[in-house]
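Only a single protein chain was left out; the remaining protein chains are all shown in position.
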Amino acid sequence: MNTDKMMIIDGREIPIEGERNLLEVIRKANIDLPTFCYHSDLSVYGACRLCLVQVEGRGLVTSCSTAPEAGMKVRTTTEEIREIRRIAVELLLANHDQGCPTCGKSSNCKLQDLARRMGIDKVRFKPVHKSKPIDKSNPSLIRDPNKCVLCGDCVRFCHEIQSVGAIDFAHRGSNVAVLPAFGKDLASVECIYCGQCASVCPTGAIMPRSEVAEVWKALGDPTKKVVAQIAPAVRVAISEAFGGEPGTVSTGQIVAALKSMGFAQVYDTSFAADLTVIEEANEFLARKTKGEKLPQFTSCCPAWVKFAEQYYPELLKNLSSCKSPQQMFGSLAKDTLPAKLGVEAKDLVIVSIMPCTAKKFEAKRPEFQHEGVQDVDFVLTTQELSRMVEEAGLVFNKLEPESLDMPLGFKTGAGVIFGNSGGVSEAVLRYASEKITGVKIDAVDYHIVRGEEGLREATISVGDVTLKLAIVHGLKNARAIAEQIKAGKCEYDFVEVMSCPGGCIGGAGQPVPKDYQYRKQRTKGLYEADKTLQLHKSQDNHYVAECYKNHLGEIGGEKAHHLLHTKYHSRRRISDEDLDLVSGTAESKLVVSVCVGTSCYVRGSQNLLHGLIRHVEEQNLQNVVDIKATFCFERCNKGPNVAIGDVVLEKCTFEKACEVLGQKLDEMKQKS
Amino acid sequence: MPQSVARSTQMMRKFEKVCQILDQYDRDPAKLIPILQAVQEEYRYLPEEVLTYVATSVGLPPARVFGVATFYAHFALEPKGKYVVRLCDGTACHVKGSIPILEAIRERLGLTAQKTTTPDMLFTVETVSCLGACGLAPVVVVNEEVYGQMTPEKGVALVEEIIAKEEQK
Partner (left out) sequence: MSQTTIDLKSIAAAYGKAHEKVVRRIILCAGTGCVANGALKVHEAFVEGIVAAGLPVVVELKGEEKEGTLVSKSGCQGFCQMGPLVTVEPEGYFYTKVKVSDVKEIIETTLIHHQPVERLLYSKPMSGEHCLTTHDIPFYQKQHRFTLKACGLVDPEDIQEYIYQGGYESARKAYVEMTPKAVCDEILASGLRGRGGGGFPTGKKWDLTRIQPEGKKYVICNGDEGDPGAFMDRSVMEGNPHCVLEGMMIAAKAIGADEGYLYVRAEYPLAVKRLRKAVADAEKLGALGKNIFGSGQDLTLHVMEGAGAFVCGEETALIASVEGKRGMPTPKPPFPAQSGLWGKPTVINNVETLATIPLILQMGAHEFRKFGTEKSPGTKTFALTGHVANTGLIEVPFGTTLREVVMNIGGGVTDKTGQVTGECFKAVQIGGPSGGCLTEEHLDLPLDFDSLRSVGAMVGSGGLVVMNKQTCMVSVARFFMQFTQNESCGKCVLCREGTKQMLALLDDIIEGRADETTLPLLEKLAVAVQKGSLCGLGKTAPNPVLSTLKYFRAEYESHVFQKRCPTGQCKSLRQPEILADKCKGCTACARKCPVGAISGEKKMPHKIDAALCIKCGACAQACKFGAIVGV
């Protein structure tokens, strides 16, 4: 060993092997130095002060922000450090909601764990915690500022990895808080519900929203038939909640547990993933042949879809129109299962078991509801399922594995590897290469698309076609590609986007990782599951083929399109707060919005607005018309833009606006 | 409806001015603080819709702009009164009795530490940590005007004087 690269930690010689900071060297030496604000994926913050160590000749330094140097002599636990750490933890406890037993994070909470490790039996400081309102505004996440220790991991994840920045630090000193803009709730800002804030939160300040109670209720209702679909990533992580190693495949135990809790049927989302592969690959090949709407982006990640709708509405045409496997499963199940299971559609309850918090939001999207009924009724995260298993008293690791139900429980390996970054691309390649060449292939492993990097590229020749792929996880990387497209510098044909690190296996609904290697191991678990399966290509799934024959008809055909594809819409204007200028009182009113954004303003929207207000007044239409000043219809080059009801008029003139206004009012009159 | 016309005109002007300010600073996120200062100079506070507009224009998440605006004491997210009475509570002023002056002025105007602006939007009373005029302690600043060697009585008289002046108008 090269002694130039050695340092001494608590009397032991430890080599320095390219670690970025002292903390990593210390942890390598199997000393679990506590931290709140250090996260290896994020920038160094240095705020929690728990990783203070004594460096000979330098005194106390935070190990997270200190570069390791050969010959350093470090002590990690001295009386001085112990006292500072204790005081830091006590100070946090004194300003913390201490309802620990009723906290969803209990037993996984770092603060609780540290207090226990340090043997803190009394907080010497006065409780200074003041109760703050809890944000339950959205279907995916619950933000409880009373439990926030202000480590900023969530803020940095949202900003640095996802490039969203929906939450940030606000105020100063003792009033500092992590807040969405203007202290609004998450539903009113640009949160994409990826939930990574919750997964890096050391306490229970941001948690996935639980639907456990609703699912128990459905299970207890004798008139309902409750069926489940299990996402691929769930099976390689759930055992961690019961002390297992990451990557252990426990599909059979999940089925057994669900059946034992009263689920009628347990299916596999991977079946729908096989369907997705076929639909999406065909869509892609069609686009590639025509050379249009490229690159094609994948659309299975709901956080990415919302991200694209918010920031890149002009690129929505590039997204595959395929629903995600969860939603394909939902619509197919609601379409075919009632007959098969002999139950009325209204009594069929579909529960997804997902690694993801954004799936909860996705299931509630209006596109995926029919007459107020969701295709997927409830979405449970892996964490929630493990909690139900615990509540039911099941000893998970000792459950006798059971089989998934057919036909929707049958899948190929292609549908399984959907759960990790690169999996969708590989599955599509396994399909596309056969489709392009017309020759059966045996070598199905595309190592070129696998890996851990946040942005990977692959160029693959299939027959005489060259495909350029990009695989990204972390939306900052997706943003970079979107910017390339906007700049006309993008050469990719196909881009796989997953929001979470490592893909769905790193989803925010997964068990809180105890190990730093968990992503690698979970991914490995999925590739191994692929290996052990008989089939590896979606096109070989005979149940899928049967499904096309009996239900869907042609690939990409009308019925398939109806059930398996969807539409997206621009969300650039995240908050819909217009300024009411004229407010009608009648029950049904015609809303007229005039854009007063910069370019419309320059093109004279002000005069238009004034004209319309006067017009409405002269015609005595105040009761039936609402006039609003608003911002941006995303058609800045064609301003001034005016929306009258559902019609957006570009390059609008006063006369044209009055004309359409008249027409619309006539239509309204006729209707009533 | 002239009122709504006036309102929309006002709003147009609002954004016209913001656009000018943004252009002046090249819509550069690094210049966020000078941009916010210029915006506040214009509107006397930072209205939410203007901040959102600024955020989008410089390419920062609104939460980040909100974070910056709430970090610095000079930025106000609520409108302030026509006369901002700032009482220096720096060390020199404090030891020379700044707090009784503050209390007297607050009492006269019916304000508290939480309620800092009068309902008629005439006065905002706040403390500031040091105005650097320690030689004149205790000091009160009304808008930009510095008044030194104050007492509770002088403080109240100052406020009375302004009220009288405003009533004459």
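A and B are the chain letters, set down in written order, and residue numbers restart from 1 in every chain.
One rule holds for everything that comes next: a residue touches a chain if its C-beta (ideal position, glycine included) is under 8 Å from a C-beta of that chain, and two chains touch if they have at least 3 such contacts.
This one's a predicted model, so the numbers in the text were calculated from it and none came from an experiment.
Student: Can you tell me which of A:Thr62, A:Gln162, A:Asn477 or A:Thr523 touches the chain that was removed from the display?
Tutor: Here the residue in touch with the unshown chain is A:Thr62.
Student: Please identify which residue in A:Leu42, A:Ala88, A:Val642 or A:Ala657 touches the non-displayed chain.
Tutor: Once the missing chain is taken into account, the touching residue is A:Ala88.
Student: From the listed residues A:Ile14, A:Leu52, A:Val74 or A:Ala529, report the one that touches the chain absent from this view.
Tutor: Missing-chain contact among the listed residues: A:Leu52.
Student: Using the touch rule from the top, list residues of subunit A that touch the missing partner.
Tutor: 44-49, 52, 60, 62, 64-67, 80, 83-84, 87-88, 91-92, 94-95, 124-126, 128, 149-150, 152, 169, 171-176
Student: Since one chain has been left out of the picture, which residues of subunit B touch it in the full complex?
Tutor: Residues touching the hidden chain, for subunit B, are 29-34, 36-37, 67-68, 71-75, 89-96, 128-137, 139, 144-148.
Note that only the chains that are shown with their structure count from here on.
Student: Using Cα averages as centroids, what's the distance between subunit A and subunit B in whole Å?
Tutor: A distance of 41 Å separates the two centres.
Student: Which residues, counting only subunit A, touch subunit B once they are in their complex?
Tutor: Those in contact with subunit B are residues 159, 164-172, 179-183, 189-190, 575, 577, 579, 581-582, 596-598, 601, 606, 609-610, 613-614, 616-617, 622, 627, 629, 631.
Student: With touch defined as at the start, can you tell me which subunit B residues reach subunit A in the complex?
Tutor: For this pair, the touching residues of subunit B are 1, 4-5, 7-9, 11-12, 15-16, 19, 48-49, 51-53, 55, 60-67, 70-73.
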